[in-house]
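One structure, as structure tokens, below. Some questions next.
Chains shown are a subset, placed as in the full complex.
Chains here go by letter, A and B, matching the order in which they are written, and residues are numbered from 1 within each.
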Amino acid sequence: MHIDFSDELQAFRREVGEFLDAAPTAAIREAGKKTTSVFAPFKEVMEWHRILHAKGWSAPAWPVEHGGTGWSVEQRYIFAEEHWKRDLPPLLPNGLQMVGPLIMELGTEEQKRRYLPGILSGEDYWTQGYSEPNAGSDLASLACSAVSDGDDYVINGQKIWTTLAHEANRMFMLVRTSREARKQAGITFLLLDRMDYPGMVVRPIVGLDGLVEQCEVFFDNVRVPKSGRVGAENDGWSVAKQLLKHERGGTALSPMLRRKMTLIQQAVRSAPSPNGGVLADDPVFQRDLGEIEAELVSYEAYERMILTNHPIGSDPGMPSLNKIMSTELTQQLGALQVRVAGLWAVPSQVNALTVASGIDPIGDMFDLTAMPFYLNARATSIYAGTNEIQRDLLARTLHAA
Amino acid sequence: MDFTFTEEQVMLRDAMSRLLGQHYDFDQRQQIVHSSAGRSERVWRQFRDMGLLHAPFPEAVGGFGGKASDLVLLAELLGEHLVVEPYLPSILLTGRALARVDGHAGALGWLERLMEGSALGALAHEEGHGTADITRIATELIPTDDGLLLNGEKRLVLGGTDADVLLVTARLPDGALAMLLVDPTLRGVGMECYSTIDGRRAANIRFENVRLAPDALIQSNADKAIQDIVHDALLALSAEAVGAMAALLTASVQYAGTRKQFGVPISSFQAIAHRLADMKLAYVKARSTLFYTAALIESGRAEPRDYSLLKAQAGRLGRAIAESAVQIHGGVGTTDEVSVGHHLKRILAIEAMFGPSEYHLRLVGASSVSAASAAPRREAMEA
């Protein structure tokens, strides 16, 4: 057992670092520092996406044939670490981590040709149309319908939690094409090449943090081409399950969490404790911090097991274990940041949080982002399969064993 | 031993509850929050007409009561309905502090105006990341030949934006604490105004060589007076949190009983049912502690640790309930569009003000250890 790395990897780390030091614009840096969600500020992160693309680094996890980097898992991990260390905005996951890999795996050659380049380059942003007001955890009960009409489907219904749909130019979605079989059958997976089809209306939803991240999308007789279908008609459930696999694993999450922790550990050296002195020297705070640090190291260790194909990481419960651990840590770190910010977390600073607003925050960047991060993180135990569902799934893998 | 409200209190409570039900439902509240003033003159007049602006004061100063249970009653409803009107800063904190000042004409004059609803006050007290411990107040008040000189910074002055008068806590050169009244329009008073996450208007206020007349000092040797304000704040904020908890529990039971997934109400899933049970447990603990503490206060037997204990339970259990409520509500709970998230934010703000739970719990633990042998008081019936 060891954690040693080769000289090549150290050289690679330097190379990555040098580029990441030089390439981002001021706005991109600001957007990174103001990222309080999985989803970074849209305009700047897409700009950054295009810069990384120009360097050939926009899709570290993609195969080389589709424009990926051909990096090893260690290299990808190093890239993520260096990226986070500089507080750069993380590229949006929908294209690169979700629909992109799905198209590679299950799409037609035409779909690959047409859509992968735009995902790779950052020209396109894809929103995800899965959930509906009455189909959240119980996704299989979705009702938004697509009726076959010649070469088209005609869509009627509604989607919700379509992240950044108001910024998106494309959408992947699940629709009901049959009500005859059991619920999971009768679902079809569609790629929409536009968001401005007649009859489509996007309604932004304001979140607890005062920011718009989620949307509703309404469909009123929206006619879309069948050529956007992935897989067979009524077979969308198995397509979506394939995608969930991508959504729930794959990328290293611990570098983001580690970065959050580092920011907290830096802040407490000057943040006053209610008991006097600074929090860094407050024994109670030290213990509480130690507990979360320990949980974080455990998760980092677990992610390394996954990364190195250790048997612990290939457990069938891995996706659920990973999702629960990473989201609970996100929430713990959010709560910790709010605790450190104290009163300074109480002002609502939506304007100062807006990139290029030119508005100085009350307090510093740490205080500014504390509450939005905490509030946004409440959603992490809800989306992508609630943590209750994940525990159900995890328990099932135990009994199968 | 009696933990119930009097008949008069129940009547007041019912009336206020009806008023808020009619004029302060969630949509109306959101309209007020998003209005330019961020509060409603109309609601304030209704409060006045109902006697709410007089309710938490003793009869000696023209009030209707002012017992601990009055604060509890009023603040629980404020919390339940997410009321953003400046009742806490102007009436409960500034007003009650003024009511305790003896023989200062200026103080009594302002108190009268606050009770009439013709003026608003605000308490400028917290500093840094939060001043749970009054011995840490750093704002300086220096007597000069012709008056006083004030220097310092106060944070999260609720209602500070609108206040006609500021009640400021500060430290004199000899180390004693002082309470003073400051006109916010004076030269040297700098205000950074903002809204809070829980929909209130507030300000960070900087005092830079602010020159005050001698009678601005309404109380020197004010340690106990300021501790009393902090105790009022802890009681009122805790009661607000308990009110918010009631609303969160009700909303969650309601939502879980009607929201269907997999063909059944989500309350039929044991994970949700147990979460609701835990919320109920937390609520019952917090509310019992609230009434118990109010009874201790009214019997004259409350010590600082009792207030700390209440605040810690309200904050800690409140946050647990609120986070559970958001989780039960799923995606919709993470939006601005339903009340649960706003209750969560209110509880987070309460947690941040006047010391977080961890601070108060440590104080409770430390004082319980030093008191363990000598403390027959804890056996409450041994009066």
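Basically, a contact is a pair of C-beta atoms (placed from the backbone, for glycine too) under 8 Å apart; a residue touches a chain by one contact, two chains touch by 3 or more.
Remember, it's a predicted structure, so these values are computed and weren't measured experimentally.
S.K.: Taking into account all copies, not just the one displayed per type, what is the chain stoichiometry of the complex in this file?
M.R.: Whole-complex stoichiometry in this structure file: A x2, B x2.
Following the convention adopted for this analysis, only the chains that are shown with their structure count from here on.
S.K.: At what distance in angstrom does the C-alpha mean of subunit B lie from that of subunit A?
M.R.: From the centre of subunit A to the centre of subunit B is 38 Å.
S.K.: In their shared complex, at which residues does subunit A touch subunit B?
M.R.: Residues 131, 134, 136-138, 141, 160-161, 205-208, 210, 214, 271-272, 274-276, 284-285, 288, 338-339, 341-349, 362, 371, 374-375, 378-379, 381-383, 386, 388, 391.
S.K.: Sort out for me which residues of subunit B touch subunit A in the complex.
M.R.: 126, 128-133, 136, 155-156, 192, 194-198, 202, 204, 260-263, 269, 271-272, 323, 326-327, 330-331, 333-337, 341, 344-345, 348-349, 352-353, 355-356, 358-359, 362
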